[in-house]
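Let me give you the structure first, and then I'll get to my questions.
Removed: one protein chain of the complex. Kept in place: all other protein chains.
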Amino acid sequence: MRRPLLQSLAGVIATALIVVLLSVKLNAFRDYQIAEVAVDVTAVAGLTVLTGLSGQISLGHGAFMAIGAYTTALLIIHLDWPFILALLAAGGVSAIAGAIVGVAAARLRGPYLAGATLMLGVALPSLAYAYQSVFGGDQGLTVVFTAPAFLGANFPLTRWQAWVASAVALVTLLLLANLSRSRIGRDWRAVRDDEVAAALAGVNVARARVLAFVVSAACAGLAGSLLAVVTSLVAPGSFTITVSITLLTAAVIGGLGTLPGAIWGSLLVVLVPTYVTDVATSHGLSASAGANIPIVAYGVTLIVVMLAFPQGIQGALRKLVTATPAPSARQAGRRTPRFPSERRDQ
Amino acid sequence: MVEFVQFTLSGIVFGMVYAAIALSLVLIWRGTRLLNFSQGGMAMFTTFVAIEVIYKTGSYWAGFAVALASGAVLGAAAEMLVIKPTIGKPELNSVIVTIGLLVFLEGLAGIIYGQQYRSFPTAFSITGLKAGHTPLGISTSDVFVAVAVLVSTLILAVAFRYTTAGLRMRAAAFNATVARLSGIRVARVLTVGWALAGLLGALAGVLISPSTFLYPNSMDSIFVFGFTAAVIGGLDSPAGAVAGGVILGVGLSYVGGYAGSNLTSIVAMGLLVVVLMLRPAGIFSSARLRQV
Partner (left out) sequence: MSSALAVDGLVAGYGGVTALDGVTLASENGTITAVLGANGAGKTTLLRAVSGLVKPRGGRVRVDGEDMTGHGPEQMARAGVAHVPEGHSVIDELSVEDNLRVGMMSRRVGRAERAAGLAEAYERFTPLADRRRKLAATLSGGERQMLVIARALLGRPRVLLLDEPSLGLAPRVMAQVMDMVVRLSRESGITIVLVEQNARGALAIADTGVVLNLGRVVATAAAADLAADVALRHHYLGF
């Protein structure tokens, strides 16, 4: 197709139609799952851009989701804002948080960055306990969300939630696709592949890195906002480290740096655990043991995917379709040392 | 004033546990330039193994020994099976792989041992010690914690400095090419490094679990604090790891004591960010550069 924008738009519209169809045909629980997937897609898409395109890993994106969720809840509860405004505000506040983190992390690389973001993911939710009167502590805040009047009194809330979440997810994907194709996206890739070369070519490395954080944090904030209205509850338990790692798992399985990968990954991390837990409990495993099986699966998946299929599902699909290898960040012919402290001679 | 002393002393004790985690991270960092995000998870798992041994045998020391041994085994196994394939690949891979390992261990512990909080016994009395009539805020058990970590650190330091095996590890960490050309089996040395780190982590696990209770996620924040301590001291510096641990432990003790325990992780994060922005190599790194 000559116009990539048209192509993305077509994909988005097609997906939207599929979602509407499914939400009408399927029951309320499935609608809820559609909404869950959409929430994850929104967050994972931002994360996959941050880690896959700009090369910065974040183990604490659950914190940005929390910021978006609590912002939304507080605005709706205390100021009676309509959801759409609360949603945008949530994105904005998370974007600011992303800017702060991005600036603090601008000079961090690899494990240092990972550790610092892990710390963020661990520390931020504790604020909910530190200021219980505002954030509701363990119980959290309850958010009331209803379908608009024009849809009629019988319109199922779950379907409306699925539609709203999917709409936000699809718009996010569209925007990210554009960004990815733009000069900003090219700058991100350049910084990821070779910072020094990028700087020499005139890319403002620090600004590109911070921007990536801003964008991905905003996406996570939007996702958190959606989570608030889909689950009607905002509590620290929804934003643990496990959540951050689940987002990362989805991005990795789907294919780091690819937007379709965000969809594949989110589908997997929403649908598979429910299925697996059902199977486990029906075979006599206790509920808590059953709930841990997906977690074990995430761990194994992360390891196996990284060791055997680093390009994830999207990479495998691309290989099948085009029969050419997916682009890799390593340049051909550059010899990498076998051991980290090996010096490079000549 | 009394409170200050109590906070300081208990801060030192906790700090020693952070130091043990920090040390294990430094060991692995020096040898493989990787950060082992699963270190806390490994420590948690070996502590669970220890508690089962203690239930079955009734002996604390049997559990203690088994914890350390299984820590070494777990560390070596992780290195050989999961880490070796990532060496030479992009850094991101090893981060994700160690996260995967962490999650795997936490899930596995949840399945095998369950989610409930378990209490972990101590070998020594937990009644507070007194200086005259003033309570010091720490117990004999706490003193054991500090001494155990200190002794382990000293043993490691001596071994590194004065034994041939220690020299092998140092050479492999500083210049793997020359080490290999001199006949040192660097691959094997790295495995040993991970085994030692696993042992240290296991030690931290059994020492801290009486205070935090034991459950699949119990070592998450301890790991994060250990990482912070290692960064403060300098990821290259074992002495820095201990110093960083004590500094962090004491600092967080004051915060928790005077401002409330919910703020400790935020303050720790702030400290981490400050150190990473101002002196990313760590406070002790330049002074300790080019020493063992």
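Order as written gives the chain letters A and B; numbering starts at 1 within each chain.
Definition applied: a contact is a pair of C-beta atoms (placed from the backbone, for glycine too) under 8 Å apart; a residue touches a chain by one contact, two chains touch by 3 or more.
Note that the structure is a prediction, hence the values are computed from the model and not measured.
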Item checked: Full-complex contact with the absent chain, from B:V17, B:V49, B:V66 or B:A179 -> B:A179
Next item on the list: List the residues of chain B that touch the chain left out of this view.
Entry: 164, 167-168, 170-171, 174-175, 177-186, 290-291
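Throughout what follows, only the chains that are shown with their structure count from here on.
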Check: Using CA atom averages as chain centres, what separation in Å is found between chain A and chain B?
Finding: 31
Check: Tell me, which parts of chain A touch chain B in their complex?
Finding: 51, 55, 57, 59, 104, 107-112, 114-116, 118-120, 122-124, 126-127, 129-130, 240-242, 245, 248-249, 252, 285-286, 288-289, 291-303, 306-307, 310, 329-330, 336-343, 345
Next item on the list: Quick one: which bits of chain B touch chain A in the complex? Just the residue numbers, please.
Entry: 32-35, 37, 82, 85-93, 95-97, 99-108, 110-111, 114-115, 172-177, 180, 186, 190, 216-217, 220-221, 224, 227-228, 231, 260, 262-266, 268-269, 272-273, 276-277, 280
